[in-house]
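All protein chains but one are shown in place.
In order of appearance the chains are A and B, and numbering begins at 1 in each one.
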Amino acid sequence: MYRHLFKLIWNKRKQNSLLMSEILVSFLVIFAVFTLLVYNYQNYRKPMGVDYENVWVINYDGDIGIKDNDSINIFYETLRRNIKSMPEVKEVVFSSNNIPFAPVTMQNGFDYNNKHISHVNSYTVEDSYKDVLNLKMAEGRWFNKTDAVTRYQPVIINRSLKEVMFGREGAVGKVYGEGADHNKKQVIGVVEDIKFKGDYAEAGYAHFVRADTASFRWLSRMMIKVTSGADATFEGRLYKLLAGQMKNSNIEIEHLANKRKNINYFALVPMIVLSIVSCFLIINVALGLFGVLWYNISRRRGEIGLRRAIGATGKSVSSQLVMEAMILTTFSLIIGTFFAIQFPLLNVFNLSAGIYLTALGLSVLFIYLLVMVCAFYPGKQAAAIYPAVALHEE
Amino acid sequence: MIRLQNIEKVYRTDTIETLALNSISLDVEKGEFLSIMGPSGCGKSTLLNIMGLLDAPSKGDVRIDDQTTQHLSDKQLANFRNQKLGFIFQSYHLINDLQVLDNVELPLLYRNTTAKQRKLLASEALAKVGLTNRIKHFPTQLSGGQRQRVAIARAIVGRPEIILADEPTGNLDSAMGNEIMEILMQLNKEDGTTIVMVTHDENMANKTHRLVRLFDGAQVQ
Partner (left out) sequence: MLKNYFKIAIAVLKRRKFFTFISLFGISFTLTVLIVLTAFIDKVVGDDYPDKKRDRSLYITSIEEIGKDSHSSSPPSYYFLNRYAASLKTPEKITLFSGFSGTNTYINNKKIAINYKYTDANYWEILEYKFLEGKPYTRQQIDNGERVAVISADMKKEYFGDVASVVGKYIEADNIKYKVSGVVKNLPITSYLLYSDIYLPFTVAKRDYKHKAYLGDCMAILLAPSKRDVSKMHTEYEQVVSKVPMENGQFTSIFSHASSYIEGYVDTGNEKSSGVTIALSVIGGFVFLFMLLPTLNLVNINITRIMERSSEIGVRKAFGASSRTLVYQFIVENIILTLLGGLIGIVLSLIALYLINNANLIPNLDLTINFTVLFCGLLVCLIFGLLSGVYPAWRMSKLNVVTALKAQ
């Protein structure tokens, strides 16, 4: 039977070409939308990696107008002590300005064993970073005071970087880099992935460097972990303290939870707009398909009557028509899949093949379902055609 | 073979009731070639449809092969038509998008046959109607007579015991019509197939074993 239907459709390919191209374009649109959704969903499912509740961010200008390194350190240590002495403050950390949920990126390359990995995010942070953000270690340990004097520069990498760099073997203790020992780096710990760009973005590769006394010249962010009772009154007090101490600097306090919300908008808004638009497109296409299939069936009343006369049941007629639509769809999908499969093959947009394949599977399923739904009613109408009437119409 | 008893058929619309067949009783013997004649609208096509189980009578009983057909389900009816009956129509009803061979194979698709067997049977049927050299053509590439021969091949491919022909020569000139008639008569004689034919043409009707005339839904001869 399939061969028969296949032949029937193949012989009608010219008439069906428009319908097929419509299904093809719908498929490609759906594929694009599903790729985006699958990508975002896969990222969304992964843990955030940080606790953003009750963490406040302080933006300040790093250049405070002091030239001497020691004086800078004294200035910031005093500041830190004063902030920590407030009862609402649990912990304070200074960081480079690429804090979580900030639209700032600092990246460099990473070489180990002749393997080069680019786009590795680099974060300069202090020992208390782990406690402020409640990071989880996968292996090894976080920075502590003993890292101040070491043979190699200690670094911590995230799980994604570890997996691509060192595979299954342990990363802790590995040394990489070129030149003298103090230019080389040694991995002392692996931290679980952190989604720095919000819920819907990939964690990416990350490596953390310990801030030293010279870093204070250019660090421009503080993060503080506050108690759950910290309110706007306290924030006002904190602000006065900061503004009073850092006279040359503009200061802004933000809440990490709000920053997360804001950065999520950038992923959510395109998703929502695209989904709404494609929803309407699909309704449009579905109505069109429905109309054309319906008309095709009314045009084929004679054929349907004949099939009934020579022994087809009503059910087999309606399932035949649905099957025909499905085979037509299959032709379109084969062509569509050929285009879609180029994305993982050519590694467009640097997404993993799994995302494309999942999206591909979902779109194929979606299009089949759509066509089936559109063909179902006309098929049922066809089954109700009375052969005695249909055969004598012409 | 076919036994109709007190068949009545009423068509109802909102306002009018039309009596298409009025108490028809008819027996068709095995191996008989019967023709039905009558003016347009006399109910002969309705009668043929009822015999072919395409339409159910309003009243009365249709027995085929001593089997009552009243309570058969849609599936059983379809099966019955497929196994026992073959149809030929005035306007051929070939599927234009399928090649001749595929058109002839059509009835076999609704039973369990292998592709190879289907091809074999269809080729045989086509040989019988003398169209062996046209199996790869599309119906639109054939003349009217050839098309009707394809339709006959399709009707006999499943080796049915009964063939129901609804004005098979109606769209053809007399030469082609005679050709078709020859084939039908040969089928009746050689294979013993029972044939019921509705026709307008007195000449054609005279070639059959028995003639039944209908007028306004009633049997007059």
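Methods note: a residue touches a chain if its C-beta (ideal position, glycine included) is under 8 Å from a C-beta of that chain, and two chains touch if they have at least 3 such contacts.
Not measured: the values here are computed from a predicted model.
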>> Based on the whole assembly, the unshown chain contacts which displayed chains?
In response: A
> Considering the whole complex, which of A:I253, A:I335 or A:L362 touches the chain not shown?
Replying inline: A:I253
>> Among A:I117, A:A214 or A:L287, which one touches the chain that has been omitted from the display?
In response: A:L287
> Thinking of the whole complex, not just what is shown, which of A:M1, A:L18 or A:I74 touches the missing chain?
Replying inline: A:L18
> Touching the missing chain, which residues of chain A?
Replying inline: 18-19, 21-22, 25-26, 29, 59, 61, 63, 65, 231-233, 235-236, 239-240, 243-244, 247-254, 277, 280-281, 283-285, 287-288, 291-292, 295-296, 299
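What we mean here is this: only the chains that are shown with their structure count from here on.
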> Between chain A and chain B, what is the separation of their C-alpha centroids in Å?
Replying inline: 65
>> Under the definition above, what is the set of chain A residues touching chain B in their complex?
In response: 1, 3-4, 7-8, 11-12, 302-303, 305-316, 386-388, 391-392, 394
> Which residues of chain B touch chain A in the complex?
Replying inline: 45-46, 49, 52, 54-55, 74-75, 78-79, 81-83, 86-87, 89, 91, 93, 95, 97-99, 102, 105-107, 109-111, 115, 138, 154, 158, 166
